[in-house]
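In what follows, a single structure is set out as C-alpha cells and then discussed.
Shown here: the complex without one of its protein chains, the others still in place.
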Amino acid sequence: MSDRTDELLLARGIGKTFPGVKALDKVDLTLRAGEIHALMGENGAGKSTLIKILTGVYARDVGTIEFDGRQISPNSPSEAEAAGISTVYQEVNLIPTLSVAENILLGRQPKKFGIIQWRAMRRHAARALERLGLELEVSRELRSCSIAIQQMIAIARALDVQAKLLILDEPTSSLDEQECEALFAVMRRLRDDGLAIAFVTHFLDQVYAVTDRITVLRNGGLVGEFETAKLPKLELIAKMLGKESGELPSSVGGAGTPLPASEGHPKGGLGETRPTFESASAIGDSEAPTTISKKTPFLSAKSIGRKMGVEPLDLQINAGEVLGLAGLLGSGRTETARLLFGIDSRDSGHVSVEGKPVPLRSPREAISRGLAFCSEDRKTEGIAPNLSVRENLILAMQASRGALRQLPLPEQLRIADHYIRALNIKTADTETPIRNLSGGNQQKVLLARWLAMQPKLIILDEPTRGIDVGAKAEIEKLVESLRERGMAVLFISSELDEVVRVSQRVVVLRDRRKVGELEGDFDEHRIMNLIAQPHE
Amino acid sequence: MSDSEKKIRGWFGGGRLLWPVLSLAALLLFNLIFAPSFFHFEIKDGHLYGTLVDILNQGSKVMLLSLGMTLVIASGGVDLSVGSLMAVAAATGALLVTKTSLPFGIVVPACLALCGLFGAFNGLMVTALRIQPIIATLILMVTGRGIAMLLTGGQVITFERASYVYVGNGHLFGLPFTTTIVLVTLVATLWITRRTAVGLFLEATGDNETASRFCGVPTARIKVLVYAFSGVCAGIAGLIASSNIKAADANRVGEMMELDAIFAVVVGGTALTGGRFTLVGSMIGALLIQTLTTTMYNLGMPPAIAPVPKAIVIVAACLLQSAKFRDALRGLLPRRATT
Partner (left out) sequence: MNRFARRINIPLLATAVVLVVLFGTASVLYDGFFSLRVIANLFADNAVLGIASVGMTFVILSGGIDLSIGSAIAFTTVLVATLITGHHWHPVPAMLVALAAGTLFGLGQGFLIQRFELPAFLVTLGGMFFARGMAFVVNAESVGINNPFYDAVLNVRLPIGGRAALPATALIFLAAFVVAVFVAHFTTYGRNTFALGGNPDSARLMGLPVGRTQIAVYAVNGFCSALAGIVATFYTGSGNPAMGSGLELDAIAAVVIGGTLLTGGVGSVEGTLLGVLIFGTIQSALVFDGRLNSWWLRIAIGLLLLLFILLQKAITSRATARSTT
C-alpha cells in the first residue's frame, strides 16, 4: 500500500446494532486523499448505516474513526461538516424553492452588521460553481434546474465548507448518461485537487468508469477492499451477492450455499434451525424444462417501457410457471412490476392478458383481470399499520367485491384464521394491529391478502427482504405450491440463489434494460455473466 | 373474544373511548357534587325537561357536524366549510318555506342535496386537484357564508311554517325532536360505515392511502363521498339551527361551529392524522363541549369565558395523542419507566 499519510479516514471495527438487527459488524473503511472510493453492496449490506455514522446521523456502538489525524465522533451532520466530512444524498437535500446561490450558502451567508449581502453571496456562489466547471445563473430558483444540476449544486454546497471528504450517496440514480459523465468529470477534477470521495452506487459500469478502489459490504459485514482495476466485474458481483468466486461454476441452484445469515433478522434463533428446505425443494434446472410453447401465456407484454423507468421490453408470463426477474438494485425490476400492475402509466407498448389486449391503467383494473402485486415496500405500499391482521388480509378481497357487499364478519374471520394457520402467521389473534407483527409475519399477511383473491398472476417484489430465514424458506415453498396449482408468478429478488431455486425462467435486467432471458439450464453464474456483460 | 365482541369493538372504537368517557364522567360527577340540580328532571305536558335534556338539545348541532367531520378526518382530511354550509342550508330552507309553497318534505331533501353538492365540490378539490384539505375547504368556508347572505339578501328571514319550526323545537317520545334526529343520523352513519365496507375502506385510506389504492380500494371516490356526507350533516345542523330561532340569520348561523366539530372529533379519540375513527367517541366529545359550557354557565361564569377550559381540553387531548409528549413524560418519571 502507498504512503500512510495519504490515508485521510481510517474507520476501524465499526459496529452498530438496532433493536433486533445487527446493521454493521466490525467494518473497516479506509479512504485516501485524492481517490474515488466505491462503497458497494446490495440492500441491507450496511452502506447507508456506515455513511450515517460517518456523517453523525447515527452514533456507532463500537469502533474508532480517525479522520485527518484526529479521532472524531460526530454527533450531527453539522459537526461532521465542521470536521471536513460533507455529504450529498440521493434525494437532493436542498430547498427547491430558494435560489441556487442561497442553497449553496444557506446558514453561512456573507453578512455585514447582521445584514445578508446578496451581491457578495451571488459572487461567492458563482465561484463555488466555477470550481466544478459549472456556469449558471445563481439567482434562479433551484427547482427550475434539472436534477443533475441540483446534484452539482449540492456538491458545491458540500465543498464550500472546506470539505476534505465528500460522500456521494447514490448521486446518479436519477441522472441520464450524459449527466453522469458530467458528474464524473467533476469528481475526477476534485480527486485531482486532492479530495477524498466516497461514492455509493449500484451501477457497476459507473464503478469501473470512475473509481480507484472498492469496499464491498454484505449483510452488515465487510467483504473486502479491492483495487478497482484488479477486480473483474464478475468477481465484484459475486462478492456483492455473497458468493466465493471459486464457487461460482458449481453453485447450481444454491445447493450448499448457505442462506444469508441475517438481513434484519429479528429472531436469531430461527436461523440455526434451518428447515430441510433446500434439499427438498425442486431446483429450477433439475426439473425437465417445459418449453414456452406448451404453456399458455397468461400475460404477454410487448415493448412496454417508461421514461426514467425501464427501456421498452418484452415479457411473457405463463400459467403454472415462475418467471424470475433478476438484476441488481436499480436495474428496473420494480419499475417493470409497477408498469404491469398499472401503478405507473407506460409510455410505450401494449399488454394482453389471456390473449386479449387490455389497457392496464390502474391497480383496480389489474386486479379485476386477475393480477396481484406484493410490493417490496411493505411499509408505505403494503400494510395499513393500524388496521388489524384480519382487515389487512381481506382488504383487497373486499375492494374487489365493492363497498356494498360486505364480507360477513364470520366469513372474514374464517378467511383470516385459515390463512393464519396455512401460512403459519404468528399473531396473537385476528384483531391485532398488523404493526405489532414481525416483518416476516407482516409479509405473510400481505401474501395472504392476495392469495385470498385467487389471482391468476401474482407479482412478488422482493417478498423475502428483511425477514428471517425460516420465513424465507416458507415463502419459497409457498411460491412452489402456487405454481403447482397453475398460478403464474413473477418473482423479483436480488438473492440470485433464491431466483434460481424458484424460477423456471429468468429475465435479467441491467441498468433499466432487459439484457437476456434464460430458460432450462441456468444457474447463478449465467445470470451474473449477463449482468456483468459490458454495454454494447 | 367472541365474534359479537369484535363487532362491538369495531362499532364503538375499541379502547380510544377511555379518555373521553372518563372526562365526561368526571365533569358529570363534579356537577353531581357541586350542582345537584344538574340532574333534576321535570315532566311538563309529557315532555322531559332538565339540564341534561338541554345539553342533548343544544349539543345536537355539533354532534351532527362531528359525524361528518369524523369521517372526513378519518380519510386524512378536515372540513372547514361546515359552518358556512349550515348558513347555506338555513338560508335555502327559509327561502323555500317563505317564498314557495313547496311541501317541507321536499324542502329538506333540496337543502341537504345542495349542501351535499357543495361537500362533493370540496372532495373533488381534494382528490382531483390534490389541494390540501384545509385550503380546499377554506375556499367554501369563506364563499359559503357569502352565498348564504346573497340568498337571503342580507336579511334575517323569519318563518312560521309549523313543520320547519318543529325540527328544532318539537318533541318526540318526550324528548326534543333534535335528539331523535341525532340518533337516527348516528345509527344510519354507524350502519353505513360498519355494515358495509365503507368504514373499512375509509380507515384503510386514512391509514395508508397508497397501500389501499394498490389493493383496489377506490380511495378517491371514498374521499369525495365523505366530504359530500359532511356537507349533508352540515345541512341538517343548519336546518336545526335556523328552526331553533325560527329564522335564518346567514351571518351568524354555524359561526365557529366547524371548530367545535373538529374539537369534538379530536377529543373523542379520532386522530387528526386519519385512519381509525370512532363516531361514538365524537358524540361524547360533542357532549363534553356542551356539558362544559353548561357547567360553567351554571356556576355563574359568563358564557364568554367558556372557551378557556375548551382550549385546555383540546391541548390536553393533543398532548395525550403525541408520542413525543409521552416520551417526555416517561423521561420525567425514570424510576417508574424502568421498573
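Details
Order of writing sets the chain letters: A and B. Residues in each chain are counted from 1.
We adopt the following convention: contacts are C-beta pairs under 8 Å (C-beta built on N, C-alpha and C of every residue); 3 or more make two chains touch, one makes a residue touch a chain.
Keep in mind the model is a prediction, meaning the values are calculated, not measured.
Between the chain not shown and the residues B:Gln58, B:Thr98 or B:Thr143, the one that touches is B:Thr143. One of B:Leu28, B:Ile245 or B:Leu259 touches the chain omitted from the figure, and that residue is B:Leu259. Across the entire complex, the residue among A:Pro96, A:Gly224 or A:Gly486 in touch with the chain not shown is A:Pro96. Interface note: of B:Leu29, B:Val184 or B:Leu319, the residue touching the hidden chain in the full complex is B:Leu319.
Subunit B meets the missing chain through residues 78, 129-132, 134-136, 138-150, 153-154, 250, 255-256, 259, 262-263, 266, 272, 302, 304-312, 314-315, 318-319, 322-325, 328. Hidden from this view is one chain, which touches subunit A at 76-78, 81, 89, 93-98, 102, 106-107, 109, 111, 114-116, 118, 137, 139-141, 143-147, 150, 157, 308.
In the analysis below, only the chains that are shown with their structure count from here on.
Remark: subunit B residues 1, 3, 6-7, 9, 195-198, 200-201, 203-204, 207-208, 210-218, 222, 275-276 touch subunit A in the complex.
Across the complex, subunit A meets subunit B through its residues 341, 343, 363-364, 367-368, 373, 375, 380-387, 391, 395-396, 398-407, 409-410, 413, 429, 431, 449.
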